[in-house]
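The complex appears here without one of its protein chains, the remainder shown in place.
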Amino acid sequence: MSTQPVKYDPKNMIFRRLGSSGLRVPVFSFGGWLTVGATVKGDPVKEIMKTAFENGINMFDTAEGYAKGECEVEMGRVIKELGWRRTDLIISTKLFWGPHGSPNDIGLSRKHIIEGAKEALERLQLDYVDIIFAHRPDNTVPMEEVVRAFNYVIEKGWAFYWATSEWSAYEIEEAHHVADKLGLIAPIAEQCQHHMLHRERPEKEYAPLYKKYDLGTTVWSALASGLLTGKYNNGIPPDSRFATNKDFFKDTLDILTKDEGLKKIEKVKQLTEFAEKELGCSVTHLALAWVAKQPGTSTVILGATKPEQVIDNLKALDVIPKLTEEVLEKIEKILDNKPSPVL
Amino acid sequence: MSTQPVKYDPKNMIFRRLGSSGLRVPVFSFGGWLTVGATVKGDPVKEIMKTAFENGINMFDTAEGYAKGECEVEMGRVIKELGWRRTDLIISTKLFWGPHGSPNDIGLSRKHIIEGAKEALERLQLDYVDIIFAHRPDNTVPMEEVVRAFNYVIEKGWAFYWATSEWSAYEIEEAHHVADKLGLIAPIAEQCQHHMLHRERPEKEYAPLYKKYDLGTTVWSALASGLLTGKYNNGIPPDSRFATNKDFFKDTLDILTKDEGLKKIEKVKQLTEFAEKELGCSVTHLALAWVAKQPGTSTVILGATKPEQVIDNLKALDVIPKLTEEVLEKIEKILDNKPSPVL
Amino acid sequence: MSTQPVKYDPKNMIFRRLGSSGLRVPVFSFGGWLTVGATVKGDPVKEIMKTAFENGINMFDTAEGYAKGECEVEMGRVIKELGWRRTDLIISTKLFWGPHGSPNDIGLSRKHIIEGAKEALERLQLDYVDIIFAHRPDNTVPMEEVVRAFNYVIEKGWAFYWATSEWSAYEIEEAHHVADKLGLIAPIAEQCQHHMLHRERPEKEYAPLYKKYDLGTTVWSALASGLLTGKYNNGIPPDSRFATNKDFFKDTLDILTKDEGLKKIEKVKQLTEFAEKELGCSVTHLALAWVAKQPGTSTVILGATKPEQVIDNLKALDVIPKLTEEVLEKIEKILDNKPSPVL
Partner (left out) sequence: MSTQPVKYDPKNMIFRRLGSSGLRVPVFSFGGWLTVGATVKGDPVKEIMKTAFENGINMFDTAEGYAKGECEVEMGRVIKELGWRRTDLIISTKLFWGPHGSPNDIGLSRKHIIEGAKEALERLQLDYVDIIFAHRPDNTVPMEEVVRAFNYVIEKGWAFYWATSEWSAYEIEEAHHVADKLGLIAPIAEQCQHHMLHRERPEKEYAPLYKKYDLGTTVWSALASGLLTGKYNNGIPPDSRFATNKDFFKDTLDILTKDEGLKKIEKVKQLTEFAEKELGCSVTHLALAWVAKQPGTSTVILGATKPEQVIDNLKALDVIPKLTEEVLEKIEKILDNKPSPVL
């Protein structure tokens, strides 16, 4: 593998603004959650990221809490080795669960946001990230302290934007109010779970925020931890993420083997058939395209353990234009879980 | 050519405040658009800039988008080689079209303004520019993000002032409102096209801004891409800018060979005769002096491919005092295009 | 003694938020007042701090005025030698009495706050402290200057939070008002004297601040300079702090040998009996636990001249849960000094 600078070539990638901001993000980005620095290390990380970049995925998402910082270390190393031009990249990381475990290495205190940001940049070997997320809300810290600390990070030049992850609409609203009162920068995006089987928060709770603040989402778990790939259609295979991370996914596993889960799998089976027969694509590509098509979505974060997975997932780009109003309505009938509108 | 520091000698140059700011700019400045780093490189750039400076032109205007950054590279090299004292110079650059072509290398996102400013300074080999322009408006970015990002650039010490280029009066007004609301620094100038045949925007649309904010303009294309030099009076010569940049000037060429263009050339012919007979100068000098005389004008940017051109253009300084009320009225009769007053 | 990094192990330590802030402080911290850099220097300092840290005390409190800066020098040296991870530590220092004695080396002028902070960090060999205290109020400096200067220190990255020490409730309120008006950061804590025999200010004067601002206290002199250890129950022993610092404690000594003092000693005797018989602990541990139990208390600062003292004092952690409502009422009867409630 060469360390020559790779010329940026977005190919067929679609770019969108991240929420109301001026930042252009690819509709599919790459995230290291559960894989990079954990089950995937060294050259394989480089191969996946190189493949992603060459196919237009110039956004890489990580977190201080992924593999206790090792995800950042791996991604940073690859970025350096591949010699990418910094301006061609969008790098995001998240703060909340510091890798050291001491009392102030967690949460959103000013101490941890500032110390955490500095350590994340060191692991990434970067001067700045593009977006820094509050990985969770922290109701033990005054919102003013949180907003001020992320603004400090921005004013220091360590990040261009800050954003939230898995915050309630109420908490996002509060952050905007505090930022407005103090003349500070408000968060521009929310990294939330959103997939065909998890819709209440992104589609109903956040609905007012899309209108009021032009909030954008960077979606994680678009495939419902693999459920929407159809691979659990006939039970849990022994090499799947659920089987190999039993403790982590305990709740999900419980659900999948109970009534509620079985109903979900039934839906996935119908979607699989619909995708293949009506759209000529796999249920995976349909599920990814469907999330990408949602009004609030700025980017859908893909996970991968092999370069081929990235390339395969990107076939979803071709499915997006097929999701006409008519098609979407047919999907709603299968899903039968559309959140009631906010009155 | 010596690399000894050149002593500043403004000779007969006229200096004016740039809009309401305290910055003094020469009424004629030098710009690298279409020439420096493109058709003119190396020693000839140095000779032109040295000549300009020795004749009182201490302001040099460039942009990240001029010759894909090469204009900044050339100007930066010359400034360094000539050993000018930084305080004697006014350097302006502009951000919008980054030279790399990736999705975030264009426009006015916080990411591009900050990354663009850093890269521009690297190419210029300078710690700061005096003025940094938003080369165009970007309605895909919230005005708050734009105003904050230019203020970040100023607070970092990378520029003293920020300004706009080819923004509508509405957009300039919005920038002032946002700056006022947030307690931030507003733009001080507008780099606009202004010449005897293009008057609506600078003379009518901006009129309220001159009064309200004391807006100053840094005028480009004062000679209408050469049309006002009279060199197209008898058709388009084969070595002219229009002939050698056919694609770039296609629209203009179309116009010039149609009715509207022929009417313009007729006016230029009359101006040529008026200049020579009544004022004893060329139409070029009249055109330059006329723009310099306009109420909003802070500086008129000159282009040049040879030192002699700079010296010749500066003869316009002698024409400015000749533009009495009476003379200006006669010119209006020839032009017959005075914008109607704002009521 | 090894200089290998010491792994953080909070053992049984209790952590609390410092006032309303997101910072977690141990309920018992270590302070260098009167000891470190004065009567205790070199290896013994390292032994005390190492023992403290290994027992969960990760907060160290000093001041520029302790031993004319030598306390900071000693603590900084130890922190460096022990190779502790910075994020595991909470370091606080205080500004007011600079060690040089010149006219601007005292008080809370912008000059002294900024110069003092820089010098303190140099002595500590740190890039930043977690908390910087105004060691006393300074009514010869406008509150705006004080609040701005501490915010400057925070914005420079030299501290995460600022706080006050021995300020009146009125002064703390004024600091909040100024900070609110200017959109600046307000102080988060107050380092005050608080013990069973000194209750008016922390329990009555500050009461509205606990409600309004969630003010937290970092308590000094929880043992009343040793009085509450019971060691003066039978007079002043020749090796005690009072006997060896006669000048410093003159006022206290005067009191102790007069009626008021004798009454206090009588109370301590009763508390000693109560602690031993009812709670199975020493009066020292009762006194420490009692302060830790107070509503406003974030941390109680311990002093020590030997590692054993630190370990002994931490037995108070076991006493805290024993302080039930019933027990606290019995203690109030002995103390008979409960401040009247604020109406």
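A, B and C label the chains in the order they appear, each numbered from 1.
Please note the rule applied: a residue touches a chain if its C-beta (ideal position, glycine included) is under 8 Å from a C-beta of that chain, and two chains touch if they have at least 3 such contacts.
In this text the structure is predicted, and so the values were computed from the model without any measurement.
Although it is not drawn here, the omitted chain touches the following shown chains in the complete assembly: B, C. Here one chain is not drawn; of C:39, C:104, C:125 or C:257, the residue touching it is C:104. For the options C:11, C:80 or C:156, the residue in contact with the chain missing from this view is C:156.
For subunit C, the list of residues touching the undisplayed chain reads 98, 100-105, 107-112, 114-115, 119, 138, 140-142, 145-146, 148, 152, 155-156, 182-183. Interface with the hidden chain, as seen from subunit B, comprises residues 8, 10, 15, 17, 20-24, 26, 58, 85-88, 90, 130, 155, 157, 160-161, 183, 185.
The rule is simple: only the chains that are shown with their structure count from here on.
Common neighbours of subunit A and subunit B (chains touching each): not present.
Counting the residue numbers that touch the partner chain, subunit A and subunit C have less than half of them in common.
We define each chain's centre as the mean of its Cα atoms; on that basis subunit B and subunit C are separated by 63 Å.
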